[in-house]
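Here the structure comes first, spelled out in structure tokens, and everything after it is commentary.
Removed: one protein chain of the complex. Kept in place: all other protein chains.
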Amino acid sequence: MNSVLFDVPGPRARARHRIGTIVGGAAIVAFLGLLGWKLWVEEAITPDQWSFLTVPGIVLGLAEALLFTLAAAATAIGMAVVFGAVFAFGRLSDHALVRWPCLVVVEFFRAVPLLLLILFLFIAYGWALGPFGSLVIALTLYNGAVLAEIFRAGLLAVPRGQREAAYSIGMRKYQVMLLVLAPQAIRTMLPAIISQCVVALKDTALGFIIGYSGFVHEGDLIFTSIQYNNPIAVGIVLAAVFIVINYSLSRLAVHLESRLRRQGTTVVHVDEGVE
Amino acid sequence: MRPFRTKALVGALTLGLALAACGDDGNGTGTGGGAESEYEVVDNPEFESGTTMADLAEQGNITIGVKFDQPGIGQMPPGEDAPVGFDIEMAKIVAGQLGISPDNIEWKETVSDNREPFLQNDVVDLVIASYSITEDRQKVVGQAGPYYVTGQQLLVREEDKDTIAGPDDLEGVKVCSVTGSTSIQTVTEEYGADPTPFDTYSACVRQLQNDTVDAVTTDGAILLGYAAQDPDNLEVVGPEFSEERYGIGYSKGDAEMCQFLTDTINNSFENGSWNTAFESTLGQAGVETPEPPETDPCPSA
Partner (left out) sequence: MDEYLPELLARLADGFAVTLRMLGWSALIAGIVGTILAAMRVSPVPPLRAFGTSYVNIFRNTPLVVLFLLAVEGLPTVGVRISFEWFAIITLATYTASFVCEAIRSGINTVDVGQAEASRSIGMTFGQSLGIIVLPQAIRAVIPPLASVYIALAKNTAVAAAFGVVEATGQLSNLIRDFASFLWFSFFGIAAGYVIIVLVISGIAGMIERRLAVVR
């Protein structure tokens, strides 16, 4: 425990911490116990509520739906990287006529609720885009705008000397960007990009609202059916799967970040997944 | 990638399966939706060349926009390929007159918001999706019929049926309907209800069963389908406080198509196929088979 707030504890402090451990531990156990007991007596988590997990068809259906969710998230992130790169370069342009519109677009999509974008695209253009198209385009616009800011910060974080050296040997601006700055920046931005994948994956669940046949939609079909009617059990399963995937991705991002730091690279920092 | 089944399916498992099963028992057709039609499929129908009907008959298949989430009307049972419901039966009757058998109908899910765009952009050939005939809609699409008339009603819990007996009892009552629907607008603006919008009727019905809302409102025909799923606890109450006349949507200005659809609807009234359609679907949910409505004349081209 090397916090800014505490010294290495002495004997008396250790005794206090032991008491705290017992009291705090008991309080937490009591709280969780009460919660579990309440859910149990209300028959929300009794064994029969989980029986859907023993039906092969249902488990396969969930697995397939999870693939749809992952596919939507992956498509959106892929497109968002392109969108983000274009607008990051746009924002670094020397021409105000390019810079300003890019700024407005990026800030707009960062400020608007993703669900509003999804609903608008679906209601207005859903006949052509379908739920998948509406969802993926909305995710692309939002995540692309966030990535544009990350990319811009990454490009600006490359040491000045690199740029100056490149210009001094007669490279043009786009060459400096693409050949010198971008390759160095990508490494530093990797953790931030992975963190954004977590955000995108969580947001893909919003597709449920416009009926995209993803993971949450499939769960909805189970707990709304008359033979199961088990929203809490299904909700816990859905949450658990997302937690495992997202937690693994977050660990990967942290791992990459610490490795890059050890190599002495400045890492672009983002507010990890505030969405 | 498999076709995306929008919204749809939510809840209502049993009724859908029950309806499909009833259809099977009565008519000995194939599973869910049925490969053979219990309605007449005309051999080599004759249409004036150049009309939409001639093109469809020639091509041998048709795309029809229907609802996937309304038990009794148009609903896709989980794991099935074809939807079931009264609208679906009407679609089969119409397709049969074009010489197209039910397995050559492509079912396309429409939601309330995208029915006009679907017709305007030729995503579908026809829309049969609890599609009320209104003047506003007729500005952008054609609507033939009606083939069924219903009205907005209320679905309440059994124990509340005396306190919430009609729209006048809705002041301050939590009423659920689908986001952006005209039904929710009517009860809010005209009867002072407290609106709670959800994205599907099924979600509304669950909230009603959970005691978190006190009434669900939309067309009576749709509510009856839900009441039939849980007859001990749910009840449709009160007078119909609007008139919804379901029509078949087609591309605006196609006068021959309008005449064909109107004739087909009128024929189905006379030859009993309309009755068959009704009894095998909404009839199974406990709705008395009504007198067929009078169809509107087609606009002169």
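Every chain is named by a letter (A and B) in the order it is written, and numbering of its residues begins at 1.
As a convention for this text, a residue touches a chain if its C-beta (ideal position, glycine included) is under 8 Å from a C-beta of that chain, and two chains touch if they have at least 3 such contacts.
If you're wondering where the values come from, they're calculated on a predicted model, not measured in any experiment.
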With the full complex in mind, choose from A:G57, A:G78 or A:P113 the residue touching the hidden chain. A:P113
Out of B:Q138, B:Q207, B:S251 or B:N275, which residue would touch the omitted chain in the full complex? B:Q207
For chain B, which residues lie in contact with the unshown chain of the complex? 113, 176, 179-182, 185, 195-199, 206-207, 210-213
Residues of chain A in contact with the chain not shown: 1-7, 9, 13, 17, 20-21, 24-25, 28, 38-39, 42, 44, 108, 110-116, 119-120, 123-124, 198, 201-206, 208-209, 216, 219-220, 223, 229, 231-232, 235-236, 238-239, 242-243, 246-247, 250, 271-275
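As a convention for this text, only the chains that are shown with their structure count from here on.
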Mind checking the centre-to-centre distance between chain A and chain B? Centres are C-alpha means, answer in whole Å. 40
Note which residues of chain A are touching chain B in the complex, please. 57, 68, 71, 122-123, 126-128, 130-132, 209-213, 220-221, 224-227
Can you name the residues of chain B that touch chain A in the complex? 1-2, 4-11, 13-14, 78-79, 111, 113-114, 117-118, 121, 123, 199, 202-203, 206, 229
